[in-house]
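Only one protein chain is missing from this complex, and each of the others stays in its spot.
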Amino acid sequence: MGEEANTITHNTIYIDGQPVTFEAGQTIMDAAFSAGVYIPHLCHRPGLTPHGSCKLCVVDIGSRGVSFHNSDRRVQTKFSVDIDGRSVSACTTPAVAGQQISNNTPALNEVRKTITQMLFIEGNHICPSCEKSGDCTLQAMAYHLGMLDGHFPQFFPRREVDASHPTVMLDRDRCILCELCVRASREVDGKNVFAIAGRGITAHLIVNSSSGKLVDSDLETNDMAAHICPVGAILIKEHGYEVPIGRRTFDLHQVGEIGLEKVILANGHGKYATPDDETRHARFPVPNPLPQAGEGANESLREFHVNVRHTDE
Amino acid sequence: MSSLNRTVTAEQINAVIADAYSQSNHLLHILYALQQQFLHISHEAVCKIASHLGLPISQVESVVEFYSFFYGTPRGSYNILLSNCTSCGYKAGGENLLHMLCHHLRVVAGKTRADGLVSVDETSCIGMCDHGAAMLVNGTPIPRLDAGKIMRIADLVETETPLANWPAEWFRIDDNIRNSSLLLKNDFAAGDGMRAMLARNIDGTLAEITQSELRGRGGAGFSTGMKWKFCREAQGAAHYVVCNADEGEPGTFKDRILLHSHADAVFEGMTVCAFVIGAEQGFLYLRGEYRYLLPQLQAVLAHRRELGLLGSSILGQPGFNFDIEIVVGAGAYICGEESALIESLEGKRGVPRNRPPFPVTHGYLGQPTVVNNVETFAAAAHIALRGSTWFRAVGTEKSAGSKILSVSGDCAAPGIYEYPFGVSIQQVLDDCGAKDVQAVQVGGPSGTLINPVKFNRKLGFEDLPTGGSFMVFGQGRDLLAIIVNFAHFFAHESCGFCTPCRVGTTLLKNGLDKIASGHGTPYDLDEMKRTGALVKRRSHCGLGQTAANPILDGLQRFPQIFEQRLAHRNFEPNFNLDEALEEARLITLRDDAEAHLEQEL
Partner (left out) sequence: MSKIRIATTSLAGCFGCHMSFLDMDERLVALLEHVELNRSPLTDIKHCGPCDIGLVEGGLCNTDNVHVLREFRDNCKILIAVGACAINGGVPAMRNHFTLRECLEEAFLNGVGVENPQIPNDVELPLLLDKVRPLHELVHVDYYLPGCPPSADEFLSVLGDLLEGREPALPKKLLHYD
């Protein structure tokens, strides 16, 4: 490690200890992306202006110039980075030479899971009745982070559904306010179809038209804004069930795969990947045999029960 | 006077827009004019403004919905907003004045009365904390409220008495200066600072500001000399000076006094800055709650133009051109955050930007911009006049000069106290006549909650930095209610941009309400700690990063106020069971035993 320390170039950052090179002007997310390192993200899409709102990409940055010379001490330093480092969003923070970045740590993934739970409970995410299920990045993120439940009380907000447009559906119940559609419309489609209005927990997506309805906006089916939504808030009508559950994007892919954005957008345009048998099985796995409960299983259950209670109090 | 059922024609809307536009093309100002005229901003009006200003309809709509003082549905001809601050709020005197007023006027808080005459609601702190309970009537503050005055106000409303005929004395607002140091003690004649500045020239003036070790008075405490230097060095088509007079932190009102009685020093500080960084345009971003100061501030600006202190070739210096425009906000605490303020100046929702880049390089319209607090500019003007040595002679090693405190709450003499930095909390408490103090909130809800064993702590950047809010809570106060109040404040003021703060501040608010109502368990306390820590660490801007402070401080320093309220069981439902049946009871007309549920068993 000592040798590497001396060769710290002007363009290297360290993500979980792994050196990653970057080019001037790149963010931590850009650099990680080029290097094939996954940093969870929901409101970021390469090519659009970084936004920094969802906070799934939070990472901890330790101070620069931490000791590289003693590998034992480096481990220690890494530990303290987790506890004390500055928290930033990777998608908006410039990469700076020498940055020590914690990314894929249990503590940060726990934080991300909690943030994901916040996104679930502030809206109305009823996956069983959602066309996007299986193609939804929020849902895939929740799987990735091992989320079993929403944890917090549900807000059950009443939000408006806009079915006025002939080909595009807007169900605000599922909107996570990531503004990908806002930016895609502005920066790629050259329009201004969407915006966020209001503030705080009442912030919501609005449509730029005299009636406030999608049908009176200049949104067209082929606009990127109509396809970019990571959740089931903006959907193309009459195509929702072309690909059956079990063969959808995240039945075939993990959210952490690099370059997935292209697949997702391609899927959004109706060009669906064909599943190979191996990945399809991911969704319908060969059943495990029942664990053989040996003698005393009931005792261990009770022991476990005691533990559960104990940690709860 | 009635506002409902009054049809507004397109011509009327267009006329108001055109008239407002001729005075200022700022979106907030045009919206204000419409709100005044039609008591709300209809979707039709939104579309018309959009086409008039060449903006997307959605941008105008999003702004209308962002700011508290704009409404999509008609308010009453008398729109009354009572402050809900813990110092100037409607509960400050012990009685609930909001309920009282609603009762007298037969109106539901938040809803306009059916005849359109009146609407009553609450609003975040309006900066009258040294004046007791206070309200805004159609934007004009009336402080020193009590039960008697509330009755009389109800009468005046019912008799539709124009505001101009209400007792003039009611509108009197005092400076209440109790203790003066550098800025409040020394006279400042318009132009003196600038003449001294010209004698020193640009480099000399910047050096003087830098050597004074002046640090920002808005809270963060960044070196003012450094900020000006960075901005001066930044490349751009134009440079801008912005004075942050948003003063939204509950319990802060010192900028109100500076703007009311020392506006020349403030504007002169802005002009000195303009000289240093090469700006030709400045803005004073005035919080909507201080709109009543607008006429006199405009008069000061006009006077300064007459004196040749603003305009072109200022003080006869060819090429020294600078003027100041006042932009008035519309009820949004987040617009005090400098990048959100800039967004607001640009006619957008006040959402904090990503940083870097910082305003000194990419501020207003993407150009290099200095944003400083009102007090910072006033101090800069004095430094330009009297020099850095004069300034540094007061204060401590790391905190040069003096700090103006806004003292409110349970004390004999609330008001303005200017001290050299380094003054102890106990000293301030002694001076303002506070006895039997339970706690002090330094720096407002976003600051620090201090318990008596720490009253020897000192105000200054090395120990307790503060934007100036100093709220005293006596032993008689329900401290948990204060913390609940602050949690509501942050949930109401969150801009909604980032997930941790948007959702987290509401979770904290709901959790605290549960605890305060006696339904919290140890589990709920743990949840507050865990959620609070996440909101604090992972939020996008200073609002979210400080929103959990009162709760976390409270849990650490006053654990008993939470524990006393806990229900002694492992778990309590998250909703009121019997209330959840109310709608069904009404629909089915049932009231039998089975039509009710116990909250706990």
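By letter and in written order, the chains are A and B; residue numbering begins at 1 in each of them.
Assume a contact is a pair of C-beta atoms (placed from the backbone, for glycine too) under 8 Å apart; a residue touches a chain by one contact, two chains touch by 3 or more.
Computed from a predicted model, the values in this text were never measured in an experiment.
Student: Indicate each shown chain that the hidden chain touches within the full complex.
Tutor: A, B
Student: Touching the absent chain in the whole complex: find that residue among A:C127, A:V188 or A:V215.
Tutor: A:C127
Student: Looking at A:D60, A:D173 or A:D189, which makes contact with the chain not pictured?
Tutor: Going through A:D60, A:D173 or A:D189 one by one, A:D173 is the residue touching the chain not shown.
Student: Contacts of subunit B with the missing chain: which residues?
Tutor: 523, 570-571, 573-575, 577, 579-585, 587-590, 592, 594-595, 597, 601
Student: If you put the missing chain back, which residues of subunit A would it touch?
Tutor: 120-121, 124-130, 133-134, 139, 142-144, 146, 148-151, 153-154, 156, 158, 173, 245, 282-283, 285, 287-291, 293, 295, 297-305, 307-308, 312
The criterion applied here is as follows: only the chains that are shown with their structure count from here on.
Student: Go ahead and note the Å separation of the Cα centroids belonging to subunit A and subunit B.
Tutor: Roughly 35 Å, centre to centre.
Student: Could you list, by residue number, the parts of subunit B that touch subunit A in their complex?
Tutor: Subunit B reaches subunit A through residues 43, 47, 56-59, 61-62, 64-66, 332, 334, 349, 354, 356, 491-500, 502-507, 510, 522-523, 530-531, 534, 537-540, 570, 574-575.
Student: Can you list the subunit A residues touching subunit B in their complex?
Tutor: Its residues touching subunit B are 50-55, 58, 87, 89, 92, 94, 111, 114-115, 118-119, 121-122, 152-153, 155, 176-177, 192, 194-203, 206-210, 212, 312-313.
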